[in-house]
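One protein chain is absent from this view; the other protein chains keep their places.
Moving on to chain A:
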Amino acid sequence: MESTISVSKGVFIFKNKFNKSKQFKKKINLFDRLFTKEPWYITYKSNWEYIETEIQKLHHRTYNVLLNDIVNYVQSFFGNYNSEMMEGIIPSATLLTGVNQPDHVSQFITLVKKIKEDVTPHVAIVNSQDSSTLKHLVENAVSQLIHGSETLEYDEDEAREVGSSQFKKIKKNQCTMKVLQKWYNITYTNASPKKKKQKYTNKLLVIIIPDFESFNCSILQDFVMIVSSYTSSLPIVFIFGVATSISALHKSFPYHVSSKLLIKVFHSHSSPVYMNQVVEDIFLTHTSPFHLSGKALELLTDVFLFYDFSVTGLIQSVKYCMMDHYYGDNVKSLCCERNRIEEVVTNLSLDDLESIRQLMSFRPFVEAQLDCQTKIGLFEDDDFFREVLIKEMHKLHDYMYTFYICVRLLLCYIKDIPKNLLGKSVREVYTKCAVESVTNTAAFKECMMMIKFQSQLKLADSIKNSLKIINSALQIVSPIKPLRSTPTKNNLNNIALNDNLGESFLRTVRVHLLLFSRQIEGANNEVTASIQESEELDNDIENVPGNRYKLKEKLLKATRTDRVQSEFEMIRDRFVSYLEAMFNKGLQPPHSQTFHEIFFFSDVGNVRKQIVGSPRGAQHTALSNPVHYLQCSCCILPSLESISDTLPDVSVAYKLHRECGKHINLYDWLQAFASVLKPDDDQRDHDSTIQVRFTRAVAELQFLGFIKSSKRKTDHVMRLTW
């Protein structure tokens, strides 16, 4: 960290990694060149690519319906455009996108792609930044409509290209609606009679305005009015992206403008829902190559929920975590798909093996080994260690497989329980389970209590749901395997979980659940019958007037005797205790596992510093405690408040200014400054070097935004922070 001699550079607390992420985007070649040989980088890259494709797929799935709707809507104006109803009215789609703006970019890009494929090549996206005046807005839209299409048409249709060649060189400042109209007439209306094979004579012009709120209202109003006067000759469709709500459209458009629009509203997914989907389907599955520990996930979702609602931000944060996880550590190349483990383990160097031995979770594993020979073997014999490592890795994969399924199963049972003890989504349950052994918590026990009160129907329902989950999970593993196994009632009483986790565990759970569900469905409430009997008895008693005493006695007796459990209740109790045992097995927290460090990322503190940047905090530390960044021996302070002359000037000035009020007298400040630097010199304030140093420090503070000169008092400066 030689480069941070200047204090102002202290802002870059994480210089190394910061650069890294930047380089990754810009100079991907350099980055590839540097690390291609490193196993960790290869693994990282393949894993990230995997995640990225998964995200793309999910993206596609979630947007698809919405986009199809919009495209269909836009397309519906294709044929009947010139019907009488449309006089002077612009059809427009309004897409309510939710508050987070950065996420919209990808949404609109896919939308544009889709429209270009399916409807028309003439699409313009006009951002508010590019259209500060009406002139810019019109020019932008028109030139995009004209030029954007030509690149597409170029290879498609040479002849038409000749026709429009005179518009090829249209400069941006020549783009007006008149030009657009002329161009459109030439390209379509005139060209169409000659070209019979052209399927559609007219193509729509689509103008997309993705950030409606940031536009200047009056400009947009004017734009709409202009376009509306052209609707008779140009088939234009608007698509507005509105972040807040439809009333924003109405607030900014007065009646005479909004009456020119035919508005149809489309709702996109709300971002929390989308975030849950991303997290559940991509990161919280056993197929994900990289796992976040409970705390790390909590941090990321907190950032999401509390600060920005940005899914893109969340994904980038996960990417950062991944980079941090893999960076420079060959051990982490073990964090890969299951079938590559053997290969990777054999490629590990001796140093790597040594660093694996130093992992925290290795020690309990060694201590658990009873045999002295194996203990020594683990440390001495590398080949033996490799074997053990492979075995443990497989075990860990099995564990993760079970863990995630169990999380989902647990959610399936507790989701409808009142009070929301363990959370309502997979990620909430996951954080609870990953932080501690969930079966020991009070919340879990309470949940199990609640299940004991559930009705027959409800219970059968949730078992069915959980079976669905298991079935789908098993089918992923072995798609061909037929669903068989008719459970017999014989082994009912010796339901016991065997030791191994993974697929086999799941299979046994499945069999057991099937059994239980059958029993619960079949179980009749025998108690109801007995109750009826007793009711009849009661009726007899009631029929005899005045026999109150007997009735009372009977009721007392009824409370005293234990209620006879019906068959269903018995099964239910057994089922709940089975659930407890099952979850106890399946939901061991990750940190109890050997070598969990390889798969689970848990360096929360480090990541927090970098994902949730706090510029003011960093500045404050830099100025009040320069050692933190400078790492020099001269500036070490006994306490944060103390001042010494070895500190950088700006730091001294900063510390002194913190002692003042709203207004700071410059002369007093200089005095204090001088007395710090030269405590025993009487003539210190006449020393020009000190004055110069002081002036410079003050200027730097002003530059950093801590003070500013005030007009009210000439020799004073104002503090801007509190």
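In the analysis below, contacts are C-beta pairs under 8 Å (C-beta built on N, C-alpha and C of every residue); 3 or more make two chains touch, one makes a residue touch a chain; residues count from 1.
Definition applied: contacts and distances are computed from a predicted model.
Its record in UniProt calls the unshown chain "Origin recognition complex subunit 5", which is the match among "RNA polymerase II transcription factor B subunit 3", "Origin recognition complex subunit 5", "39S ribosomal protein L13, mitochondrial" or "SURP motif domain-containing protein". For the chain left out of this panel, the touching residue among A:Y44, A:Y63, A:Y184 or A:F253 is A:F253.
Annotation: of A:T53, A:S76, A:S132 or A:S214, A:S214 touches the absent chain (contact as defined above). Within the set A:V65, A:I109, A:V265 or A:A699, the residue that contacts the chain not displayed is A:V265.
Listed for chain A, the residues touching the missing chain in the whole complex are 84-85, 87-89, 98-101, 133-135, 138, 176-178, 211, 213-214, 222, 225-226, 229, 243-248, 250-251, 253-256, 258-265, 270-272, 303-309, 612-617, 705, 708, 720-722.
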